[in-house]
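Missing here: one protein chain of the complex. Every other protein chain is in place.
Moving on, here comes subunit A:
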Amino acid sequence: MTIRNAIRDHGQRYRPRMACLKKAEKVVLEMQDPKTGVKSQPQRLVITTIPHAITGEDIIAWLAGRFQIDTQEARNFGSMLVALGYIYPLQDHKRLVIKPDASLYRFQTPYFWPTQQWPVEDTDYAIYLAKRNIRKKGILELHEQEHYNRLHKWMNHKWDFIVMQAKEQYRAAKERKKPDRVVFECQERAYWVVHRPPPGTVSAMDYGLDRRIDPNTVETKTPDFYERIMIFTQQSIMRPRVKSSVSIGALVKYCATYKNHDPFLLKCLPSNPWLTDDATYWTLNMPNVEIPTKMRVERWTFSFGELLSDPRGRNDFRLFLKKEFSGENLAFWESCEDLKWGTAATMREKAEQIYKTFLARGAPRWINIDGKTMEVTVKGLKHPHRYVLDAAQTHIYMLMKKDSYGRYMKSPVFKETTKKAICPEEHKFSDNQLEQNARNRRPSLSPIILRQMEEEQKAKMAANVDITQLCRFTTPVPHLAVYSGISDFPSATASPSLPFLAHTPACPSPISVALDSTSASERRVEASEGEGEGNPAARGPVGGNVSRSRMALSLRRLLKRGCTPSTMFASLSPKCHSAAGTSSRIQPISPNQPSQAPPRRIANFFQIKVDIPPECRIYPIESEDEEEENRAASRGGVGAKEIICPWESLTPQNGTG
């Protein structure tokens, strides 16, 4: 058959098949049967009567009888038929619903039925709007006006045709008898209400994305076609299978857990905005609302994933972790998400940033992951890509889930939140109020504004959290050698860190580059030395070599970290940029650099006095951030005492490890 779509659409955009249309057509044909269908009555207008009008209550009664369903369901079904455009209301033509009273409806002519094969044409719409304008100037509504202007711009070359055709159709309509003319106008108007609804309306014709292939074509059975089927079935066979008892059990458990939270199954409080046009539900459940609702808080108890995916829940969890001093886990997880979902251009810097902040030895917010993962991650960071931190992220996620999540659930913070959570009253709207609500619909905040708010939030958080998190006594003065002597070292197991240390000589730590030529054997010696000690204060200087003492310090710190590495700060802060004010580019890393150090000063208010070489310093992240920019600008990212990222190009001597 050579019948083709008149629009030469070379864009390969096809509308997906709407299977409901064919079914609705069958129902409508049954309904309009003069003998067995809905009983019709004439519509009386001032001058004439027009037959074949049906009342809403008759439609609902017929549907309920035909399909043996209850009235509410019949009403919904009837509304669907109206929304699809098979029946149109004669009064209140803009609201496409069935009213269960004596309001009148009529069947739409098959020419105006929705079809799959021919999309609704803009040319037709332009002609229709032009016709309406001929009839009465200025009758077009605002959105129609906007459409008209837009079409005038885009179909300018056809505009003469459109105007002339509008006139011709108008004239042709006048040839008809008046009742028929009225009916035709109603039909056309109803058609366009369905297919060009005013903005903000839920339209039954919304269908989502276009398809690449035409669903109406019959697929020819070429060898390609069979090949595709073969590949598909082979892949289906290869898929891992689960016992049905297990999978069904999981489904049942999921349903049992979530069934009270599903707005299709239970009423949502205060009311479903899609049904009642009242947006209280959405305002109560905004991402950053002060007091969450009870249902929301209950969802957080279902799983850790639920807690994290809800921004409010995540905030609560973050506060809890801050109190527990393990906030870096969540911060790391969030940074990994940011990396995964961010733009490709920023990936490299983000990966660097994350490495320096969380993963490097001596990082300010060091996270505790096992050696194997660390090794894999660091190796991957040489060629960073979007998913390079996946292993570490999963590890941290599991850590949080098994450890912090449980404690959070039992914590007073959470109990407080649960107590304060509100349970809103259900709305009971009368029909009039519903209509009022429908008229008072307002658009929500623009996504641009929402995004700005989000960014501000993020910036505020980045500024706030770290100061309290990192160090109570931090000063932004770079020269000051500070050591955060926060006394609440958890008597954590030193054992987790031990395997890590045992691994380090073997795996090429990028930090080794920064620590220059400290050999593996030296480190091993120090490791064994460090193992026996539990008291940071009891550390004697291990050799006069600054780097060695630095190393020892960092090792000891590593040992002490346990579960809260954030409380410890290594001598090797990633931003040791003012390592004695060196501002040159790539410095050859040599052990004898203490000469550059300014005279060390140890502040009085620190709990533990330690012989700290001046290169030990702590910086709050924010000052690090701004200083990093300066540093980055001036030095291109590699500094003397810095943690060098493994993927950055290095001078030849830094190949040890």
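Just so it is clear, a contact is a pair of C-beta atoms (placed from the backbone, for glycine too) under 8 Å apart; a residue touches a chain by one contact, two chains touch by 3 or more; residues count from 1.
Just so it is clear, contacts and distances are computed from a predicted model.
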item: Absent chain [UniProt protein name; select from "Integrator complex subunit 9", "Regulator of G protein signaling 9 binding protein", "Histidine-containing phosphotransfer protein" or "Centromere protein W"]; value: "Regulator of G protein signaling 9 binding protein"
item: Sole residue of A:S40, A:S79, A:T293 or A:T377 that reaches the chain not shown, by the stated touch rule; value: A:S40
item: Which residue of A:R17, A:K158 or A:R211 touches the chain not shown here; value: A:K158
item: Those residues of subunit A which, in the complete complex, touch the missing chain; value: 1-4, 6-7, 28-29, 32-35, 40, 43, 45-47, 50-53, 90-93, 106-112, 115, 117-118, 121, 123-124, 130-131, 133-137, 152, 156-187
